[in-house]
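Note that one protein chain of the assembly has been removed; the remaining protein chains are unaltered in position.
Should a chain be cited, it is by its letter among A and B, assigned in written order, with residues numbered from 1 in that chain.
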Amino acid sequence: MSIHPAVLAATIPDSITFAIAAAISVIGALGVVLSRNPVHSALMLVMTLFGVAVLFVEENAQFLAAVQVIVYAGAIVVLFLFVIMLLGVDRREVTERDPLRGQRAVALLLGILGLVEVILLAGGKWPTGAHSAAGAINVTGRSNVALLGDAVFTTYLLPFEITSALLVIAVIGAVVLARRPRQAGDREQPQIGGGDIITADVLGPDSLIRPEIEEATGSSDVHEELDKSSFERSDP
Amino acid sequence: MKENPAALAPELALVVAAVVGAVASGWLPRRRQWAVRLLAAGACVGGLVATALAMLGPPERVFDGSYAIDPATNAARVVVLGAALVVIGLSAEPLRAHPHESEFYVLLLLASAGAIALVGADDLLTVFAAYLLASVPSYGLVGLLRDRTGSEASLKYYLLGALFGIVMLAGATVLVGLGATSSYPGLREALDSAPRAAVAFGAVCVTAGLLFKIGGVPAQFWVPDAVDGASVPAAAFVTTIPKIGGLGAAFRFFTEALPAGRVDWALLVAVTAACTMTLGNFAAFAQTRVKRLLAYSTIGQVGYLLMAVAVAGRNGLAQQALWYYLAAYTVTNLAAFAVVAELPAARTLSDYRGLAHHRPLLAGSLAVSLLGLVGTPPTALFVGKLEIFTAVIHGGYTWLAVLAILNTVASLYYYLRWLVPAFLHAPSPHPAVLSSGGTWSAATAYAAATATVILGVGAAAVLPLGAGHLLP
Partner (left out) sequence: MGDPLFSNGVGLAVWIIVVVKVLLAFGFLMVSVMLMIWFERKVISDMQNRIGPNRAGPFGILQTLADGIKLFFKEDLMPDKADRFVFKLAPYLTVLPAFLIFTLVPVGGVVTIAHHVVELQVADPPMGILLLLALSSVAVYGTMLAGWSSGSKYPLLGSVRASAQMISYEAAMGLSVAAVILESHSLSTRAIVAAQAPHFWDWGVFRTGVVPFLVFFVAVTAELNRPPFDLTEGEQELVGGFHTEYSSIRFALFFLAEFMNAITMSAIMVTLFFGGPDGPGFHFVRWLWPILWFLGKTLVFLYGYVWIRAALPRLRYDQLMDLGWKRLIPLSLGWLLVIAATSINAVWGFSVLGGGIVAAGVLYQSLRVSSRRREALAMEGGLGRAGRLASHQVQLRSVPDGPGAPVVTGGGTSEGGGS
């Protein structure tokens, strides 16, 4: 069943959805920058990602929208939060002194320049000569998901396969960079329960990846570590 | 549409060996990791055999036109696989029984596959995927030692790589948006009528990504730090193999994807080449650590190589010159690194005092490789430089050739700063700094130095291998 042309054109609900999603994205993006607390920043980032996902749906790129939420909101920001929580950096940053001198002024300047550029580009079509050079993707009436699948597994098969080799590299790279070199006799029996509840249990006695956290703190007590992170946080 | 995996036999050999090695590394005891080294070397040899077979066949385009198997790709396969073999040879001792020895070879194989794919890619998306395949293992290789300098080098390398990767992807997006296709022949046709400013923007961004791979100005910052911080084998790797891929990809991108006369990319590359060689050579003057000196020297060499890219497509000479110079540079540079690997305790130029007295053969290899990098007659780079200068002058960039000659003369200074103590000065009172790393490194150094000379003497036989038209 083909989509009625009336749906493809921008209707009033479309415009309303766009406005709301765009507002959510922009507010989220501002929140990421302006929040004092890293956890709040991460949450705001999730909000932006959702706004953008809605915009993708609006553009009929449903697969992209779903993947955006799964990968970015579901995995990457969760990872951010894990790091923030476990490393106990979830306290206010010292913002009185810049690590790089004059970066605020430069950032402001670049931001204004970018904004002006976007406004200029949005107003006309002089840089590209046309509003759209490629055209709509789903002209045949097939769904965007099916078209994308076709393209990935036929025209772009080779880049796709190369990307799968990248995943192998990622795994090896993680092992190389994160695994502590194991030496004979280095292994101790994991203690079930008690202080090692996370380090020993999450990773399991057979795990290849030994937690770095032990090394970093010089103690295997993660309770202590977590304690610190939750109590050192200043009051919101 | 041809989707014949056998056409990619050399690349597949590398990837399959890498996966097998990765799995095996989980079980092999530390002292028995030489099995993976053997496997990696076997994969390289197998790839070379497959390449030889592919050279006999006609050039073709596979995987829906996204990968070209033509003389350039085959030349890249030969050079990259040869370079990988040399790197494996010189890393035998420094990495023996290292906890991550197997992973080193696995990452090396994957990065080599990425470098070859960069050259063969005939499609913007494939180029970017290959860019990642060539880059990501390199970050791991540089950080393999996990000491302070290694980690810092790895992080710098990674951050710059991520930045330039994004820039490259942005450029590719613009070009795909303009051309409604990502394949090079399609782009060449479509970009002819596209607005000039947008094409230029896209092309500059894609070039920036490739410049990162080859370590050219303005993306050269990572080279000294990565080379100095990494282990010697990893340093030897990052200064050769990725550059082969990046230069081959740039050559193909400029000649095949961009319509002639739409944007003056040649001038851009020429200016970049001029800046790169000048910066590399002059920064090398002040270096006292050998690895840093070699790092800046490679930046200088990249400048010469970029000259060949600048005149790409103007005459048949450029391509032949590029591939010959790449092969020669690879062997010579690796010979220098093999000498460094053979003397693990010698870190500064003054540590090499009296090398000729202790190890005359090794000093000879060092002299051959360093003088080779300058371009002294019997060595391969002499022929290479002649070829490139001829191509550049024929291509109408005489000023560039003059600048390159001046640079060559200047570069003699810092190579001599290394050689003079090694030959003329009295041996240092602490001969321990010149203790040997092992037989393999020494053998690799001798072999690579010999190859430099043989390649130079037999240039007439080797030169035509790099020639032959790219697929239209």
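Basically, contacts are C-beta pairs under 8 Å (C-beta built on N, C-alpha and C of every residue); 3 or more make two chains touch, one makes a residue touch a chain.
All figures in this text were calculated on a predicted structure; none of them were measured in a lab.
Considering the whole complex, the residue from A:Val78, A:Leu109, A:Val152 or A:Val171 that touches the absent chain is A:Val78.
Across the interface with the omitted chain, subunit A contributes residues 1-4, 6-7, 11, 13, 37, 39-40, 43, 46, 57, 62-63, 65-67, 69-70, 73-75, 78, 81-82, 85-86, 90, 141-145, 183-190, 192-193, 197-198, 200-206, 223, 226-227, 229-231, 233, 235-236.
Here is the rule we go by: only the chains that are shown with their structure count from here on.
Partner subunit B is touched in their complex by these residues of subunit A: 126-129, 133-135, 154-160, 162-163, 165-166, 168-173, 175-177, 181-182, 208.
If you check the complex, the residues on subunit B that touch subunit A are 1, 3, 15, 18-19, 22, 26, 63-64, 66-67, 99-100, 103, 106-107, 110, 113-114, 117, 123, 125-126, 128-130, 132-133, 136-137, 139-140, 143-144, 146, 154, 176-180, 194-195, 197-198.
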